[in-house]
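Please read through the structure below; I'll follow up with questions.
With one protein chain held back, the other chains of the complex are shown just where they sit.
Going in written order, the chains are labelled A and B, and every chain counts its residues from 1.
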Amino acid sequence: MAYNFKLEKFEGPLDLLLELIEKEELEITELSLAHVANQYLEYIRNNENIQLDNLAEFLSVASKLILIKSRALLPILEFTEEEEEEIKDLAKQLEEYRKFKEAAMVLGKIAQIGKICYSREGFSGVRTFFYPPENINIFDFKKYFLSVLSEIPVIEKLEEEIVREVMTLEEKINDLQNFLRQRIEMSFAEITSGATDKIDVIISFLAMLEMVKQRIIDVDQQELFREIKLKVKTVN
Amino acid sequence: MDSDKLKSEIESILFISGEPVKISRIAKITGAKKPEIENAIMVLQGEYSGQGGLIILTKEDEIQMATNSENAGIVDQLIKSEIQENLSRAALEVLSIVAYRGPMTRMEVEAIRGVNCSFTLRSLLMRGLVERIENPKDNRGYLYKISFEFLKKLGIDSVAKLPDFETLSKDERIDSILGN
Partner (left out) sequence: MDSDKLKSEIESILFISGEPVKISRIAKITGAKKPEIENAIMVLQGEYSGQGGLIILTKEDEIQMATNSENAGIVDQLIKSEIQENLSRAALEVLSIVAYRGPMTRMEVEAIRGVNCSFTLRSLLMRGLVERIENPKDNRGYLYKISFEFLKKLGIDSVAKLPDFETLSKDERIDSILGN
């Protein structure tokens, strides 16, 4: 796919999304979000620069984009009120973020000019007095020091572990393909029955759409709200 | 109280203190009433807004005296200023959100940026560009707001002087919920 900022570092999923839309010179609408969804998904699939602590946020936006994109791909899909809300929210959120991204650039330029106001050192020239507080003893020192220690942020090892367990999109597609070849037909529910968390379900769905796009599988849904059936496309 | 006398006293207080001073503190020291002081500050800010070498910064219920940003180049030579680190894009985004929309919680900043901001907020707090106060609605949480250091860095005397302050400081979504 033709996009040329693989190595650029984005401030987050909204930043990436905004960049994609602006590159295409589009307004922020549901349609334009659907339009750039592929590029977004491609980016997070290929990009190893996404910081670990941001991956969850990138995936959360991915899941909203998948909703939007799947509406275009599978018009028969019905959305819950909550999902409709999510789709609308993403456009609004992006609009809001754009305002502040622009404001940040303006502030950055003002700061760069270096027209700083300087203040005086507080009470400079005033001589010091020894004025100790009453009612403070050495155990208060311990108490306040302990409270300071408890506020020091612990570098989270947890997040790293979660991320390590999540399969990449690539792996998931391979997985699905193998599984499909064995079973020929299966449902989306079956695929995700072994999912351990939301991210896993999202990745599965993402992979499914990806395979529809690449014409590896056919998707079939008999009726609204019924199971989505996946089939390996028969080669004609 | 004689308003010229009060203005004069406020000038002296700001000069000696050097740091931001609360209006309530000025009231305590001068014995003047809060509205009188606020009025005197307004007049002073007007007098100091010209080409003079000094300006008066205001933010919420605090004021500070500083040099005119036009003279930054001259003053720079006088003070052994700490190296002015450039602000990263993340820092600028968080700063602009807090400047236009603060005081606000970390969650509210993150809702706009779509990413975790705890690291950036911490570094801005340490650099003194952002301040935090306890959240009256949540005794374990904080509210973040802009500092005088930030105003000084941009060379403006109040947040209202930020570009597009009127429009950007309004949250349309909140307004629509409130039915405005």
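The definition used in the following text is that a residue touches a chain if its C-beta (ideal position, glycine included) is under 8 Å from a C-beta of that chain, and two chains touch if they have at least 3 such contacts.
Keep in mind it's a predicted model, so treat the numbers as computed, not measured.
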Seminar exercise, completed: Contact with the hidden chain, among A:L31, A:I113 or A:V126, goes to A:V126
For this session: Kindly note down the residues of chain B that lie in touch with the hidden chain.
Result: 4-5, 7-17, 19, 25, 28-30, 51-54, 65, 67-68, 70-71, 74-75, 77-80, 122, 125-128, 132, 147, 149
For this session: Extract the touching residues of chain A with respect to the undisplayed chain.
Result: 118, 120-126, 128-133, 136-149, 151-155
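The criterion applied here is as follows: only the chains that are shown with their structure count from here on.
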For this session: Could you please state the distance in Å, as a whole number, between where the Cα atoms of chain A are centred and where those of chain B are centred?
Result: 33
